[in-house]
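Reading through the structure tokens given below for one structure.
With one protein chain withheld, the remaining protein chains of the complex are depicted in position.
Let's look at chain A:
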């Protein structure tokens, strides 16, 4: 899914923008989670799961997941086109990255929604 949107010779600007936007989402999410943990030093499991029951946290978390997928895909795609010259190995590496991103996202959704 993610692999279709980016980096297959479409727009470099689009990739670049996605990279910046996802970076912002990821840093905001990091700040949010660290901040929350600092504010709740004696965190209980109930509190923690209640946090992830709220809709906005779920939306935020999903955004974070998609951002991770996109960010790492664009980043690793760039790295692979820089350093892996044989097409076969590069394709294999990219396919592996794409698959991994996909697995993480689906898995993450499952965790979030407790499906």
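The definition used in the following text is that a residue touches a chain if its C-beta (ideal position, glycine included) is under 8 Å from a C-beta of that chain, and two chains touch if they have at least 3 such contacts; residues count from 1.
To be clear about the criterion, contacts and distances are computed from a predicted model.
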Given the options "Cytochrome oxidase subunit III", "Phenolic acid decarboxylase", "succinate dehydrogenase" or "Nickel import system permease protein NikB", which would UniProt use as the protein name of the unshown chain?
"succinate dehydrogenase"
Which of these touches the unseen chain: A:11, A:30 or A:49?
A:11
Hidden partner interface residues of chain A, rising order
7, 9-17, 78, 81-83
